[in-house]
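One chain of protein is taken out of this complex; the other chains stay put.
Note that the chains are named A, B and C in the order they appear, and that numbering of residues resets to 1 at the start of each chain.
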Amino acid sequence: MYYREAGRLVKSFADDRRMLPLKEDRLLSTLFVVGVMYILVTAFASDYLLSAIFIPMMVLGVATLGLNIATGYTGQLSLGTAGFMSFGAFAAFNLVLRVDWMYIPLAFFLAGVIAGLVGIVFGLPALRIKGFYLIVSTLAAQFFSEWIFNAYPWFLNYTTSGVVNLPPFHYRVFPFQELTPLNDAFWHSSRGRYLITLTITIALIVACKNMVRSSTGRNWMAVRDMDIAANVIGISVAKTKLMAFFVSTFYCGVAGAMYSYCYIGNLDFMIFNLRRSFLVMFMVIVGGLGSILGSFLGAIFVYGWPILITRLGDWIFGGGTLDTAFVENNSKIVVGTIIIVLLIREPGGFAALWNTTKQKLRVWPFSK
Amino acid sequence: MWEWLPFFLEVLVGGLLSGVMYSLVAIGFVLIYKSSGVFNFAQGTMLLLAALTFVSMTERQVNFWVAFSITLVLMVALGIIVERTVMRPLANQSLLSLFMATVGLNYFLEGLAQGVWDSAVHGVDLGISNDPIFLIEKFPNLGLDIIISQFDIAAAVIAGSMILGLTLFFQYTRTGLSLRAVSDDHMAAMAVGIPLNRIWAIVWAVTGVICLIAGLLWGDRVSVSFTLTAAVLKGLPVILIGGLTSIPGAIVGGLIIGASEKLGEIYLAEYFGGQGIEHWWAYTTALIFLMIRPTGIFGEKEIERV
Amino acid sequence: MNTSTDSKKPILVLDNINLSFKGVKAITDISFNVYEGEICAVIGPNGAGKSSMLNVINGVYIPQEGSITFEGRQFSKMKPGTAASMGIGRTFQNIALFAGMSTLDNIMTGRNSFHKATFWETALNMGRARREELASREEVEKIIEFLGLQSIRKTPVSSLPYGLQKRVELGRALAAQPKMLLLDEPMAGMTMEEKLDMSCYIQEVNANLGTTVVLIEHDMGVVMDVSDHVVVMDYGKKIGDGTPEEVMNNQDVIDAYLGVSH
Partner (left out) sequence: MSTDTPILSIKNIEVLYSRVISALHGVSIEVQKGEVVSLLGANGAGKTTTCKAVSRLLEAERGEVSKGSIEYNGVDIKTMSPYDMVKAGVVQVLEGRHIFGHLTVEENLLTGSFIRNADSASVKRDLEYVYSRFNRIKDRRKNLGGLCSGGEQQMVAMGRAMMAKPNLILLDEPSMGLAPQLIEEIFEIVKTLNEEDGVSFLVSEQNANIALKYAKIGYIIENGRVVLKGSAKELSESDSVKEMYMGGGGDEVSFSDVKYYHRRRPCMV
């Protein structure tokens, strides 16, 4: 590391509370976000990279962040992430379908709110039920969502196949679209969808970071670490838990909407199944409980590993040698092993590994 | 005015019988949770692994009992290995970490099971007749015109005797008493010289055996394939209703879920768009019970000390 | 600090409290008053029900019988949230800090009642949220300075030694600016140096802020020097109540706690 905290005087509490206290950190992250993520990637990345790598990783990262808010920050185990995502996806679809003036960012936001309200309903038992018993509630949410969107065709606009394509010309991306320099076709392309996903993701990261560094986040963590003590110092445990469920499912809901609209381009209730819930949970564990950075590292790893293996296989043995079953089983074994090893060696996940590395670099080469 | 009764009874009995099979899965859960606080999510996959191992041998014309014994040994070994390599290094960690480790283990075993064997659907035939029994023919005096599945009865008897055996084992043997002591108080158990690791290894091994029996019964009923891992999802509401630490709870919970599932399917599904409610219905039932008793019917209510 | 007897006004009145767990009696018929501005020590052997008593006062346990009157408001059962909002602060015997958070954040949680910003205001870092954060930080920094915790401000509390954790816990309780502090063995397991520090903090808070203090303590030296009023419990019952001198000369107390003289 070429820069460190030593010798910097923090002169006000406002400075001390900044998300990135170091000037260099701020500069580098701005450069990375604006220069790399916005300009370089948008300009040069291929369609494949955008729609099969960047978009899904960000979308899953947001879902992971959502689960992390409930489980990592507030200590409420949830196994219904995909279910909550599907509420967001279906809400967005029906909003766009049934409200004339609806446009995408607003639909995503409202979808998040609707999912959040559903989250509160399934979070209510948390006021009475604790620990593992609570997974009943979130699993109920999961199975309930799988069932309701299947049993009531209204949600899918009576489509017989069970899958709705989301053709781009069906929705408006922005209000006053005609006044913007970029046309609909751009926003419906992978580039446009990438920019939408990126912007929403960054906004959600900043919002989460803001909550975590203020009273909201402290109350979540207080309830997680010791709810009796939190109660004794006057934190309303019930309100804190419900709020955490709302925010958590809001994130999941937005992720679900983005999953349908920005990533796969169709709406399919089969996709938001229990397995996906678990995948998101793996991302949380691998990345690190209670870490924003970890949420994305986890998403990148768990989503990226099978792709990496396939690519490596193609590169070493020639195209198409590794069949999908092999890749799938391989990733299960690898991810499973990594989860166990991480839990034993570094319960903080990749995020903690990253921090230790940073810490070591900071004193390098003067100390091991 | 009692015309509905025979049919109701038929549904109820069918539900209760399948409930016994849920109990069997649930008991494996309870044993591990009771003794070590580990919520073993890998139960379903262990079950699949057992069934797959067995089937892949019988499909190669290996004798039933030989296959059974080999699988039994392998499952016991698996249990012991899991205890050694996963659970022991994680002792003293938070319950959440332990749970997540079993989720990881679940994923690992899933990949392994399908990697070593395959993901095709296999049949397993335990040689139990599938013919229904017409109760009115067998016992005309009862006057009940009910049809009961012979397989369900046989499965329930096997599962039931397994449960009975385990209950007796833990009630009256030295190991059983040690296990109950360990589940009550780890520290005290160590203080009187009960070797925790040995008890845990035994519990995981016993769970392996339960998985084999349950895997075969479930396998015969719904065929051996990836969907078998869903057995764990059947077991979950059962133990949560019964209380995570209670063997009688697992039995009662199994009966409740079994009955409620069948009754719900027959009598309630029509109000909910026709079909498919069984997945969430079991969980809703569990949720209702838990709202009344947050730690299950037989679960222990903890007094929180501060 | 001895308050003059004529100005004695009870801030807390416990009336005939009975508490049992699954039929096992933990507290039997306990009544006593705590007067405004005093330091009241509760002493007694381990397991005498002292901690349970504090838990009853701030609503963690609900007594089967009896009432609690705090500042003139009577409750048959107190709720922890109510207790906190009425100004009852608390530390615990087996430190109940939020293990995953830093010293600063732990103390900041103590100020939660001063934070009115909703979660979306905090998410957007809006004016009110920001102002409250900075105002709280200012107050918390005063406590950090008072308790000498500057150097461990950003250290996770789980990695702190026992004595410091106790101090952070006191800081968290102080951050709420309580009218009454319940301290459960604040000096247990401390070195003499740390005990001196802790008694200094307690007395200073009592003298300068007028905070009433109820503390459980085993060290008789501390009890004799610091407290204005001593309540003795044994086996769930009250066996003594009065000034330190009175209690020390009470034969029941000597028999039960200080030991049968030989």
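The definition used in the following text is that a residue touches a chain if its C-beta (ideal position, glycine included) is under 8 Å from a C-beta of that chain, and two chains touch if they have at least 3 such contacts.
Worth saying up front: this structure is predicted, and the values here are computed from it rather than measured.
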Please work out which displayed chains the absent chain touches and list them by label. B, C
Among the options C:Ser20, C:Thr118 or C:Gln203, which residue touches the chain absent from this view? C:Gln203
Contact residue for the chain not shown (choose from B:Val55, B:Leu96 or B:Ile194): B:Ile194
Taking the full complex into account, what residues of chain B touch the chain not shown? 92, 174, 177-178, 180-181, 183-195
Contact with the hidden chain only, please: which chain C residues? 22-24, 45-48, 148-152, 159, 161-162, 164, 185, 188-193, 195-197, 199-200, 203-204, 207, 218-222, 224-226, 234-235, 248, 254-256, 258-260, 262
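Here is the rule we go by: only the chains that are shown with their structure count from here on.
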Chain whose Cα centroid lies nearest the overall Cα centroid: A
A-C compared against A-B, more contacting pairs: A-B
In whole angstrom, the CA-centroid distance of chain B from chain C equals 48
Length of the line joining the C-alpha centres of chain A and chain C, rounded to whole Å: 42
Where chain B touches two or more other chains at once, by residue number: 304, 306
Multi-partner residues of chain A (at least 2 other chains): 228-229, 232
Chain B partner, complex, touching residues on chain A are 71, 75, 77, 125, 128-133, 135-137, 139-140, 143-144, 146-147, 150-152, 228-229, 232, 274, 278, 281-282, 285, 289, 325-326, 328-333, 335-340, 343-344, 347
Would you tell me which residues of chain B are touching chain A in their complex? 39, 86, 89-90, 93, 95-97, 99-101, 103-112, 114-115, 118-119, 233, 236-237, 240, 244, 272-277, 279-280, 283-284, 286-287, 290-291, 294-296, 299, 304, 306
Show which residues of chain C lie in contact with chain A when the two form their complex. 58, 60, 80-81, 83-85, 89-90, 92, 96-101, 105, 108-110, 112-113, 115, 117, 119, 122-125, 129-130, 132-134, 136-138, 141, 172-173, 176
